[in-house]
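What you see is part of a larger complex, with each chain still in position.
Chain lettering (A and B) follows the sequence in which the chains are written, and residue indices restart at 1 in each chain.
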Amino acid sequence: MHNLSIQSVRTSERNQLVEVTSAIERVVREAKLADGMVIVHVPHTTAAVTINENADPDVKHDLLRKLSELAPHHESYYQHGEGNSDSHVKTSLVGPGITVLVEGGRLMLGRWQGIYFCEFDGPRNREMWVKVVEFESP
Amino acid sequence: MHNLSIQSVRTSERNQLVEVTSAIERVVREAKLADGMVIVHVPHTTAAVTINENADPDVKHDLLRKLSELAPHHESYYQHGEGNSDSHVKTSLVGPGITVLVEGGRLMLGRWQGIYFCEFDGPRNREMWVKVVEFESP
């Protein structure tokens, strides 16, 4: 069994981490996936997906602040005319996809791990593709 | 069905992004893969693979320029004798592999997404491993 679900993500800031763990858990539940994997793909070039702490929101602040320090909005040498070269850089640093295991119907994340849609050029209406794939029984 | 294809990539600069989307699409087509995934692996330690904008070549310039600013060719504290510590750093920042979905024979990328082989210590003759894996029918 495999199934693709296209999820909408509405962002409200230029740089924003939106937790999507429960949205992905819902896709797994609705697909009745027991043992397999979830492949999450962000089909944009100025947004990404990561896994990080799901407890203290200050972690989100510090991560976004540091990324913006590493890739500031403007650099004298940026040539791309749209003014979002920083967003493209952050996207390649963080990455467009992750694979998460599912065992016994449960998304296999560590205790403090949450999955975050990373907006780097919002606010926008975005998509996140969530593919669930069952593994054949042993 | 699953099949491994070893692709050659010839680079001409020390730092270079080579678009490989159509090469990967050809592997998918020749394998007659309908629904599944493509696992792309770069078997080098000074090269990587990423997904980013496929339209304006200035995005490639800005990304490479920023990566070289974050990890310059030389740092007083680099100890590795080969003089390519920057290449190893970039490789771990960008990552050695990506997984892309295939639905109905089509590589599932967003409208502006292209797949790029990232050369960080060229010019060289490189390899890219492209594994296509079919998912069992629902």
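Annotations
We adopt the following convention: a residue touches a chain if its C-beta (ideal position, glycine included) is under 8 Å from a C-beta of that chain, and two chains touch if they have at least 3 such contacts.
The shown structure was predicted, so the numbers you read here are calculated from the model rather than taken from an experiment.
For this complex of identical protein chains, the structure file gives a whole-complex count of 3 copies, while the figure shows 2.
By definition in this document, only the chains that are shown with their structure count from here on.
Mean C-alpha position of subunit A lies 19 Å from that of subunit B. Note for the complex: subunit B touches subunit A at residues 35, 37, 50-53, 56, 58-59, 61-63, 65-67, 70, 93-95, 98-101, 103, 108-113, 135-136, 138.
Residue ranges of subunit A in contact with subunit B, taken from their complex: 1-4, 39, 41-45, 70-71, 75, 77-82, 85, 88-89, 91-93, 95-97, 99, 127, 129, 131, 133-134, 136.
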